[in-house]
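Sharing a structure here in structure tokens format.
The other protein chains are all here in position, but one chain of the complex has been omitted.
The letters A and B name the chains in turn, as written, and every chain counts its residues from 1.
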Amino acid sequence: MLYREAGQFKTTYKSDSQIFPILQDRIGMALLLLVAVIGVPLFASEYWLNAILIPFLIFSLAALGLNFLTGYAGQLSLGSAAFMAVGAYATYNFQLRIEGIPFILSFILGGLSAAAVGILFGLPSLRIKGFYLAVATLAAQFFVVWCLTKFPWFSNNSSSGVISAQTLSLFGFAFDTPVSKYLLVLVIVAGLALLGKNLARSSTGRAWMAVRDMDVAAEVIGIPLMKTKLMAFAISSFYCGIAGALYAYCYLGSVEPDGFSLDLSFKILFMVIIGGVGSILGNFLGAAFILLLPIFLDIILPFISQLFHLPIPNSVVSHIQLMVFGSLIIFFLIVEPHGLARLWQITKEKLRLWPFPH
Amino acid sequence: MKRIKTSILGAFFAVIALLCNTYPLLAQAEDQFIAIPSFRVGPYGQNGQAFYGGFIDYLSYVNIKDGGVNGVKFSWEECETEYNNAKGVECYERLKGKSGISKGTAIHVMSTGISYSILDKTQADKVPLIMMGYGRTDAVDGSVFPYAFPLVTTYQMQASAIVKFLSQKNGGSLAGKKIVYLYHDSAYGKEPIVALEAESKINHFKLTEIPVAHPGNEQGAQWLKIREENPDYVIFWGWGVMNQTALKAAQKVGFPRDKIIGSWWAGSEEDVIPAGDAAKGYMSATWNVSGKSVPVIADIEKVVYGAGKGNFSDKAKIGTVLYNRGVSAAIVTVEATRLAQNKYGKGKPVTGEQMRWAFENLNITDAQLKSLGATGLLPEIKTSCENHEGSGKIKIQQWDGTKWVVISDWIEGNKALIHPLFKASARDYAKEKNITPACLKN
Partner (left out) sequence: MQFFIEIVISGILSGLMYSLVALGFVLIFKASGVLNFAQGAMVYAAALAVVGFIDYGMPMWLAIIAAFIFMVIVGILTEKFVLGKLVNQPPITLFMATIGLSFFLDGLSPILFGSEVRPINLGIVDEPIQAMMDLTGIGISKLDLFSSGIIILLVILLALLFQFTKVGRALRAVADDHQAALSLGIPLENIWAIVWAIAGFVALVAGLLWGSRNGVQYALSLTALKALPVLILGGFTSVPGAIVGGIIIGVSEKLAEIYIPPVMQDAFGGNFGGIEGWFPYIFALLFLLVRPEGLFGEKHIDRV
């Protein structure tokens, strides 16, 4: 009833190929942005800003990066945390060593450094496929973290390898309150997500999908394999690098190389799979799910144990969290292998017919 | 199947919506709320369980026996960080809002990584971050880090004290000796290198540094190298599985374990028992003794577990090194609370800023420890703005196969050598962050 596209005619190619062709979608998106930019800073508590919304946006960006590589281009990668680390440390070094550099530029340079490392570790993808490639990206993961720990130059000769992010400021305005950090991250992530959506719809995105589906056939019709695959690695690492820089500057404040461990890579991969491979919205949904689930379990399990008067010791609660997390992953993969994005698509399709059943 | 899907998803998002409305849950207005971001699972879960069990047991003990501090009882809430930095931040943010007054009172996270991540946040939120035996060591300088307290001793002071012990063992001089430093290749393992290199120059011993890649469950190559080097001593900075593996690997190559001396995070029952016979003779640093012969530990068992309010369902961990260490951390927190109340008003909960003042003006004497029944759990601690460490002393203990036996008296690290290193590093940090170093007065 509400979600009809009857009466919405497109008269130009441009209006037909826009990202949100249906008016209700555009209104919905505008409302969402309004809430995100104005509503949230007004009403959200510091806990929500610092511990939920900022990491949600940052992880969505990292998941977006990995989605380009794994979802669109079909190159399974387990090293995304390493590229985040490169981005964080590179940004720190540019900010530190070049006097007066605007921080946006250091972010971009940090992302480009991550892209360069990504291309380096993407070279094997020209010869190796599938799980072998996944294990090869693990090499990137371990090697990069080792490099950052080993060479004191990266952490400005600190004895422990930890870097403390500098305060970000633009024209004298310092981004040091939760609200300002949130807005900065929101603007960057929204911009890059828009860029990403267009990238996925462009010929680059189509080339990636061709390579994913059958790379021999793609080569036959003239898609340059090396360029396409390396471009996927480069862009994916760029996004992960920016996410890593935001992680260090706007979320944690201090990072060490061990904080970008294999666990984080797996977490991002989960977000991509659960959110939906090959979908931009899926990254946000997946990030929300993976981020909120442990918190949800943290709160609900003691509540349940109190309700049923079961004296569950604290360590068992934590173990149960792990079990529930694992079984929910399996449950999701069984029930909806295309991820949450597919569920959203189904919802929209049902909404078009509502209140009629078919 | 679809119904189940939708209903689970619906329930999930409903609870998230509920979350919005239930925050912040206010603690009882008259309680001193302590935020405890803890870890009880994962590779270090055992260590966390022992430490936080001891910590919480002592708080229950104070509540039951004395009714709190001047009538103000302690309340607390734990949050599982899984030893993960991001989760630690989330736990801290969630817990600090649970009491408007104390903001968590004093935060013990038992993890160097997490303490680095929340250092700036605790400073902005004005609640003291207590890093007893770990964490950011240049926070010794309180003029740059007013809200961070690396109490008792830091890694560098500990390393320096261990060198002093070894020197004492060799008639006062280590000249010409060979010492290998076997360390976990992380921030934790790399911290003391600066101090050890300085010490090796002064004491004229040869220092060889051998790192072990995380997690350290494969050390064959390193120990073959050590056997090749044939040092007089091995200073061991391990954590988690690296500890047992090292002891077993030493046994494998036939290196005598009584020449190995570990840091205090490599010297607990969880580390030596799994190594079995291989651990006999191994030494480690500590600031607290183990065992139930300490009066307050025995009393905790009687009072708290007698009333059925103990944190463990199985009492085997009471009296272990890490349990007692948790008790010692709680003792420091409670005494700081008492000090703060004495200054700012007895009988009501204290704020984070007031606790900060208390931690910066601690003066825990041996007499005070004796009256608490805690002799042997802590050295004397006297803090000030220039010295957030307060002590710098350790003891050495040795594993005899069934228990840890203290084999030395209090040994203080070389403060004249080490503290200037901290000051220099803190000044660099202050320059980077544009902070003017100044001691807070309140």
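The definition used in the following text is that a contact is a pair of C-beta atoms (placed from the backbone, for glycine too) under 8 Å apart; a residue touches a chain by one contact, two chains touch by 3 or more.
Quantities reported herein were computed from a predicted structural model and do not represent experimental measurements.
Screening B:Val212, B:Ile235 or B:Ile411 against the full complex identifies B:Val212 as the residue touching the chain left out. Summary of contacts with the chain left out: across A:Val35, A:Ala217 or A:Ile304, the touching residue is A:Ala217. In the complete complex, the hidden chain is touched by one of B:Gly220, B:Gly306, B:Gly347 or B:Pro420, namely B:Gly220. Although one chain is not displayed, its contacts with chain A can still be listed: residues 70, 76, 124, 127-132, 134-136, 138-139, 142-143, 146, 149-152, 214-217, 220, 262, 266, 269-270, 273, 315-316, 319-330, 333-334, 337. As for the chain not pictured, it touches chain B at residues 41-43, 45-46, 49, 185, 209-215, 217-218, 220-222, 224-225, 227-228, 240-241, 244-245, 248, 251-254, 270, 273-278.
In the analysis below, only the chains that are shown with their structure count from here on.
Computed centre separation for the pair chain A/chain B is 34 angstrom, with centres defined by C-alpha atoms. Those residues of chain A whose C-beta lies close enough to touch chain B in the complex are 45-48, 50-52, 55, 96, 146, 149, 158-162, 164, 166-167, 251-256, 258-259, 263-264, 292, 294-296, 298-300, 311, 313-315, 317-319, 321-322, 335-336, 343. Across the complex, chain B meets chain A through its residues 1, 5, 9, 12, 15-16, 19-20, 23-24, 38-41, 45, 49, 52, 78-80, 82, 84-87, 89-90, 93-94, 96-97, 112-113, 116-117, 119-121, 136, 185-188, 190-191, 193-194, 213-214, 311-313, 425, 429, 432-434.
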